[in-house]
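A single protein chain has been omitted from the complex, and every remaining protein chain is retained in its original position.
On to chain A.
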Amino acid sequence: MKTNEIGKPTNRVDGRHKVTGEAKYAGEFNVPNLAYGFAVNSAIAKGKIKKIDTSKALQVEGVLEVFTHENRPGYVWFDKNYKDMDAPPGSPFRPLYDNEVKFSMQPIALAVAETFELARYAASLVEVEYETSPHDTDFEANIERAYVPEEYNSGEPPKPWGQPDEALANAPVQIEEEYTHSSQHHNPMEMHASTVVYEADGKLTVYDKIQGVMNTHQYITHAFGMQPEEVQVISPFVGGAFGSGLRPQYQLFLAVLAARELKRSVRVTLTRQQMFSFGHRPKTMQRFALGASKEGKLEALQQDVFAETSRFEDYSEDVVIWAGVLYKCENVKLSHKLVDLDVYTPLDMRAPGGTTGTFALECSMDELAHKLGMDPIEFRLKNYSEKDQNEDKPFSSKELRECYRQGAEKFGWKKRNPAPRSMREGHNLIGWGMAHGAWEANQAQASAKAVLTSDGKLTVSSATADIGTGTYTVMTQIAAETLGLQLDDVTFKLGDSSLPDAPLEGGSKTVSTVGTAVKSACDKVRERLFELAQQVEGSPLAEASLEDVVFEGGQISLRKEPSKGVSITAAMSHNQGKAIEEEVSSKPADGQSDYARYAHSATFVEVKVDEDLGTIRVTRVVSAIAGGRIINPKTAKSQILGGVVWGIGVAMEEDTVMDNNLGRFMNHDLDKYHIPVNADVHEVEVIFVEEKDEIVNPLGAKGLGEIGIVSVAPAIANAVFHATGKRVRELPITLDKLL
């Protein structure tokens, strides 16, 4: 297929808005008479509020009100009204509901004032007396209590197959190990914020940081008993979210509550410290037991996952499905249990479950390969899975072998000496490690609307989000390609609840889902245009069918005789000055679900570890990706680079520290919660291998938001082992663990 826009490394169409500051984020929409709210967070992890005294705060000039559970308005009764689209099973947390404290840093009051600083000061004057109850936040100490939840919000772990216990017992080569990572917080650059504009008629216009305006819209209308038409949610730009914006956060609830009570516009913005007061990647421990034949055939695989959740919701994620996607094994047993603690409910964080599961899976496989004396790639090729064994389905496409081949070649893997501690440079031990991974390539249902006006300008819209991934750009490319227009002639609109429905931007499915809807809407416009073009006087297309023509450069012309055609504007002049409007809802094609659909990655890493001091540098990374058709190599590469950088953080830095005495996460700012800085990132190369897939969606494209991260941390851990001979099974790998 000849393309003009798809496949081009197009710059972000919103890039200029972003770098000039024209792009506005939820906390930046200013309206007259705006008031500011600041949340008070609980000091304790569990107990009751005996007394909450707001009198000192209220005395400060400019303070409007302090909302607490004592003076809040009546709430709608049913629990289910507080369930947002991404709520896991359980009873969602309701801010200011009663005097109960369920986790440390729980919002327990909102001070509202004329300025942000006044509100913050007032919040500090709120005096709280607690009746504390013993809390339990100690994950390790409670693993024995782990339970199988009534319902998994991810999916149920696949049922066992084969004879996993027997096969393991009989396997001549075995390993059994535990792998852990602690809680991690998303920390997007933009803090969560909501600006709630109170309109003259009591309707609300809400600017919210969210990964899908429809979720905010549903949540407000349900939780506050409002009619759909009374609320409009707008969110044109999101300064990163990584899953933290899948669920409406408490600043939204508090801002809406305050605006309705005060009949005034209110903004609530969280501080960086408060960004640690809600969802996070759950602390997880995994036991892996693997058995193999002497020749390196995987005979048995058992994975038991223990993950943290809150006392009020059972959050789970897909940690156990990756072995069945990546390795061929006839005897498999998988389990996923939860440990409920006095913390807030965990929340999807970039490649939820995948980052966690792949880390342990790929480290354990490296251990097994080492024990077998096999090269890690050779071992993986030997146990390459040609179908998804979890669901016993063929893959829609899987060019993972090509990822190994091209990645290994670029990296120079052939020159690797397999023995640990065999490569050095002065004080530094050099290690080369690799790992591979997969991530879902799903498509969901979405709607889009395309409007072509008589001047040949096209506007396409859908209530999706751009969380920095490049949605604006890619949708513009898809629309321009379909109708043969210049990028400049196309405008894509998103982030507005009045637009056609779209799902949350999460799970790397936006290009697939919304892209397909955009394409379908534009295809419909294409049909109409073609009919109009045939009506043009003396139209060279009169006898042609749609298949015989191409849409290119603003022209509709004969495929075989490109010089003969009709311009789009000429065709439009036959529409009585009206625009063409098409709105479609697109669904995955029938039969798609007969296939397993995944993107794949192979990551190669070089580390240098100071032998005496334990400091680690990730000096080289090659990430080879099989992600279907690449719509925009530039934004695609950015996604993978971001994933690699984050993977470095997962492997070596990210760690939210729980103080079990206080039941509180303690390193709640970016000085103490480490993510990689530029100096931590050296050479990173990204390869996209060619992959054709006609099943995954009509575009042939797989999402790339998450595949970039999954295999990075295990590749680093494996490289550290290769460098030092020391296996660190608890992330992050900090220097103390290597002394």
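Side notes on the structure shown:
Note that a contact is a pair of C-beta atoms (placed from the backbone, for glycine too) under 8 Å apart; a residue touches a chain by one contact, two chains touch by 3 or more; residues count from 1.
Assume contacts and distances are computed from a predicted model.
The listed choices are "Cytochrome bo(3) ubiquinol oxidase subunit 3", "Xanthine dehydrogenase family protein subunit M", "Catalase-related peroxidase" or "Amino acid/amide ABC transporter membrane protein 2, HAAT family"; the UniProt protein name belonging to the chain that is not shown reads "Xanthine dehydrogenase family protein subunit M". In the complete complex, the hidden chain is touched by one of A:Ile175, A:Ala579 or A:Leu662, namely A:Leu662.
Only one residue in the set A:Glu606, A:Glu653, A:Glu691 or A:Glu706 touches the chain that does not appear here, and it is A:Glu653. Contact with the undisplayed chain is limited, among A:Asn81, A:Thr205 or A:Gln273, to A:Gln273. The omitted chain makes contact with chain A at the following residues, 41, 43, 117, 120-121, 124, 273, 427, 610, 612-615, 617, 652-653, 657, 659, 661-662, 664, 666-669, 671-672, 674, 676-680, 734-736, 739.
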